[in-house]
Each structure stands twice: as C-alpha cells, then as structure tokens.
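First comes the structure, then the notes that go with it.
Omission of a single protein chain aside, the complex is shown with its protein chains in their original locations.
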Amino acid sequence: MNKVIESSEIRKYFKSGDQILTGGFGISGTPLTIIDELLETDINDLTIVSNNLGDNGQGLHKLFMQGKIKKAIGSFFTLNREAVIAWSKGELEIELLPQGTLAEAIRSGGAGIGGFYTKTAVGTELAIGKEEKIIDGETYIFEKAIKGDVAIIKAAKSDRLGNLVYHTTARNFNPVMATAAKIVIAEVDEILEVGELNPEHIVTPHAYVDYVIQSKYSKVGSEYVESR
Amino acid sequence: MNKVIESSEIRKYFKSGDQILTGGFGISGTPLTIIDELLETDINDLTIVSNNLGDNGQGLHKLFMQGKIKKAIGSFFTLNREAVIAWSKGELEIELLPQGTLAEAIRSGGAGIGGFYTKTAVGTELAIGKEEKIIDGETYIFEKAIKGDVAIIKAAKSDRLGNLVYHTTARNFNPVMATAAKIVIAEVDEILEVGELNPEHIVTPHAYVDYVIQSKYSKVGSEYVESR
Amino acid sequence: MLSQDKRNVIAKRIAQELEDGQVVNLGIGVPTLVPTYLNGKTVHLQTENGLLGMGPAPLEEEIDIDLMNAGKEPVTYLKGASFFNSADSFALIRGGHVDVAVLGILQVDIYGEIANWAVPNQPILGVGGAMDLVTGAKKVIAAATLFAKDGTSKLVKELTYKTSGARRIDLFVSDYAVFSFTDEGVKVVEILEDVTIQELSEKVGFTLEYAHDYVPNR
Partner (left out) sequence: MLSQDKRNVIAKRIAQELEDGQVVNLGIGVPTLVPTYLNGKTVHLQTENGLLGMGPAPLEEEIDIDLMNAGKEPVTYLKGASFFNSADSFALIRGGHVDVAVLGILQVDIYGEIANWAVPNQPILGVGGAMDLVTGAKKVIAAATLFAKDGTSKLVKELTYKTSGARRIDLFVSDYAVFSFTDEGVKVVEILEDVTIQELSEKVGFTLEYAHDYVPNR
C-alpha cells in the first residue's frame, strides 16, 4: 500500500462542476502544487470551499484568475480584490459564513453530522433564511454540514500510508477538509516510511487520505517558491 | 501560573447534585485518584456522564457502590452488574446513548454547539421522542449537547500550565470531557515544566484545564495499583 | 461441525471479503477471528476507543492496561497506527471512513436490517458503538451462526428483536451459507455446509434463492 503518486497523476480525479475543499489560511497551509496541477486541466465551474481565495496572487487566486471558479464558500474574501469585483459584476457567487461556522460545518460533513445549531450570527444578516431553534432558553441557528467531491490539502509530512502531521499554523483548515470529501489529495513537504511517525502525534490518520504528492514549493524567507 | 494542586484540595470543587463528566473507557484512562477523593466527601445525588460505570470494581464502580450516583448517562452499562440491578429496582436512572452520539454530544457541549443531527439510532428504540429532520433526503435525529459542572479526566503528562498529552487508548473520552465542564480537573502520571511538551503534540491545550493533580496509581502488569 | 470450527469457517469466509488496504472495524466475538485468515492481505483495524492500526493480543508480560480494544481486551498496535479521542474515532465511523464493519448479530431480516444490541427480556443498558457502526460503515458484514442455541433461525422475515437501525447490511456470513441483501430481499451467494438450498430453505422457514451472479459449485 503506497499512496504516493506523481503530481500530474492527480488531474484525473477532478471534473468540471466539482465542489473542492481547500486547506489553507492565506498562503499558510495551501496546497500550491495541487492548485498548479488544476491549472493545467480544462475543468471549470468549480465551487471552492476555503476560508479565502488565496493571497498575494498565489494559491486559489490563480485558479480564480483563470476563470475556473463559479462559486466560493468561505469566511473572508475582503482582501481578494479581483474576486470582490467579479462578485459585484455577478460573475462569481459567494456564500459567506462565519469562520467558526465554516470550520464546524466541514467537520460535520466529515463526521456524518447532517447539521448543527450555533449561536454565532444569530440576529445578523448571515442568519437570514436560517432556521432558529431555542435550546435551554438560548437562540441558535441551524447550519448544514458541508462536504466536497475532492479535498486538496497541505501537510508537512506524510508516511506512505497517508498518515499526516502539519507544521505550526499551516495546520489550520487542512485536517477538517481532509475528512469531508470523496477523494482526498495531500501535498506534503516530506514523505516518510511507515512507522516513522509516532502514533500519538499523527493528526490526520491515513484512513482519510487517498493520494499523497510531493510539494514542488519550498519556503524561502517569507515566501513559498516553486523549487523542483 | 501553576495549576498543580494537592489531590485533597479538589474536594471543594464538587457539590451534591453535580453533573460530572468522567473520562475513561473501562479502567483505561480513568481518573482513579480523583474518584478516590470524591469518595472522601459527603456529596451525593451525582449525575455521571461516562461511557460506563467503571470496571472490575474500580473507578466509578466504587462511587456507585457508595450510593453517590443518582443518574448515569453513557453507552454501555451491561457489564456493570450492580448498576443494572439498581436500575431494575428503580434506584438508579440510566440514560443510554450510542457511544458515538455520547462522544459527539459532549464535544458539542464544549464547542458551543446546542445540538446536532445524526443518522445513528434512527428508527430504533433510542430515537423515541427525538426530533427527526430530513436533510438532503436522509433522515436524521436531533441530539442535544451535553455539558457538566465538573469534568474529571486522566492524562499521561501535564505541564504546570495544564497542557495535556495522553497514552495510547487511555486518551478515549478524556479530551472531549475536558472541553465541556465549568471546572476541569486532570489527574496525570507525570508533571512537566512549561516548554517540555512539543506544541505540535499537545492534545488538550491548557485553556481547558483548571487543576492538575498527580495520580496516586501506577500500572503494575495489567492492573492499576494505588502506589503513593 | 463443532462450535469453534463453525466460528472459524465464518471468520475465514469473511476474510475473503476484505481487500488489501481497507479500514476495518471488527466487533467482539467471531469477528475477532478474521485477522487469522487474511493470508498476507493488510487491513487496518480500527477500534472505537481510539486506535487505527490495532495489532494482535500481547504476550501476558507485555500487557499494557491503557492499550485495549473496544471489548476491553489488551491489544497491541502496528507500524502506521494512530491514536485519537472517542469523538474523532466515531467521526471516522459515522462519517463513512470505515470501509467494512464486521458485526455479530442476533437477527437479520430478509432486507438486511439487523438486531444486534438488545437481548430480549433483559434490561437494555448497553449499546456501545453498535448503532454507530451499522449506520456509518461503508459496508457491513454480519458474522454469526445461522441458528441460535434454541435452534431458531437468525435470518428472519421480520425482526422480533429490537432493530439496530434502518441501515441495511450488505452480507451475512453464517456457518451454513453466505447471504447478500438487496431491495429484492435476501439471496444465497454461497453455501458453506454440506446442505442443499432446499434443505436450507426448510431450516430457515422460507424459500431461499441464489443470487443471479452466483453459480453454485456443488
């Protein structure tokens, strides 16, 4: 059992219209190599579930600029200027969720939970049209679970089975995204033999991961640079 | 900031009628020292949230035998013979939940979720009286979050701030119990200085933990023996 | 057949159903015998109390009471294993990430709905992970002798014991035969004992049919 494949092999796991769960917060923890592979395909009409649409012209920003994104579900697009403009022209759908609701909805999708009740956003514009329920005297709103066709995530290390560990705050949304899609592809900095990761320290068990690719980016100073 | 206290000091944090969340699966990961301290108090009418009520005469079984437990919420009491007899005589209330629903309900309690929808138990006796909802064509039932007054948990190591790591399957319910009570007391095998635990490996961040005590039990062969 | 032989027949047949690399949860009893018959296939065993990558029972002197399976028996762990908490463990189960659950049953109806948690006429005080596994695993295989100790068939037209959930199982491997379940009802996939399908039908009390794609080899 070896889940490690060449990065170009992943292209066949995507199709137009897919809902793609993407790890990362800004550029930290973003699967840049996987996104580059997506750019090489002719798929489009994608719905992207991600906190935001890349940063500084990197990551999902590239995918957006190539016109592959039909809809974005996330919490913070304010700094994605081009996306904001596209949205105002009606060229991009955006579904805005509080960041905690977004994370919880994806975790729910991965955990077999159909939906949940949260107090976050009660009484705000983001609660419009959402069912309210009073539980123990407090008002909550219903939020539905989110799932995807493919999840693309970034981890620091993987063993050949697909057990993953992350690096500092590059962990962010990646472990939850890994749980909630039919196909899960992880991009990693380092590939290890089975047994090299301590079972107590594994963050994403291999059961969640279908394919692993070696990242082509490395950190140089405060940037990610394509290096291989 | 040092959360480490003498075990006898914890008695004051409990009161009669409390709902106490208790980590452990059988005896693995059970806070035996904390339960011994509870035995020394005169509190009673406790509601215990735990997968089961101890094992082999240890742990929560002792608390039950001393008549301190009014109600148990958990998933598997079949092997707690005395508890089953007490239940059949009407001397003990039992609320039975599927083990996954129990774990999820406690996690929800700790995460500010009021309740959630699960497919587990739909159409069974354990769904009687529970609200049904159809989400994307599938039937789910509503389960309410569970919280406690005090959580008593067992970890392998704590630093003086209360950051916790666990040992193998003794982790079980402990990390979720730690999130869902007003007061959280952790019993640990080993106390470390702050900085000795790797930030990537900490399972329960210190924000969840109020007090830490040194366990008086140690493993001797296949048993836990009081040793200090 | 002796009872232990029957258990081994069932376990061996179930092992054939498992595929290399699958994540598998084994219930207590007969299912725990399955790993003996894997013949070099690697399956990753998950146990509800928080381990993926469970190994065989330890030697007496190597028992660590912290490390146990969901049946509270001491176990070991293998290379590539990981530990996690109960909520994460059931997220794995309930979220559909366990490929196969092999479960003991009390009854299964002709559409595959099972009863495996509440023993009739006894107080119902334990469910454990039974309902989560029935509902959540991608594939559910029941493992049990076809007849209870009192001789009644566990394969029934309608459950008389309390259901474990609406989810129908895929396969029932008994000591006599292997049964599959679809919307059209139960079919015999394979006969394991020296018995004809007619004799088997008589024993269970209703007419059994072969699955279309099954060619009996006797």
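The chains carry the letters A, B and C, assigned in the order they are written, with residues numbered from 1 in each.
As a convention for this text, a contact is a pair of C-beta atoms (placed from the backbone, for glycine too) under 8 Å apart; a residue touches a chain by one contact, two chains touch by 3 or more.
Note that this is a predicted model, so its numbers are computed, not measured.
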Neighbouring shown chains of the undisplayed chain, as defined at the top: A, B
Where B:29, B:54, B:110 or B:148 are the choices, the one touching the absent chain is B:110
Write down which of A:104, A:159, A:187 or A:210 is the residue touching the left-out chain. A:104
Would you mind spotting which of A:21, A:63, A:176 or A:197 touches the chain that isn't drawn? A:176
Pick from B:68, B:119, B:154 or B:206: which residue touches the chain that isn't shown? B:206
Absent chain, residues of subunit A that touch it: 25-29, 51, 55, 75-80, 83-84, 87-88, 94, 96-104, 106-107, 118-126, 139, 166-176, 203, 219, 221-224
Interface residues of subunit B toward the undisplayed chain are 1, 107, 109-113, 159, 161, 163, 179-180, 194-195, 197, 199-200, 202, 205-208
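Throughout what follows, only the chains that are shown with their structure count from here on.
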Centre-to-centre distance between subunit C and subunit B (centres being mean Cα positions), rounded to whole Å: 29
Subunit A to subunit B, mean C-alpha position gap in Å, rounds to 33
Which subunit A residues sit where two or more other chains touch them? 111-113, 199-200
Multi-chain contact residues (two or more partners), subunit C: 77, 83-84, 90-91, 93-94, 135-136
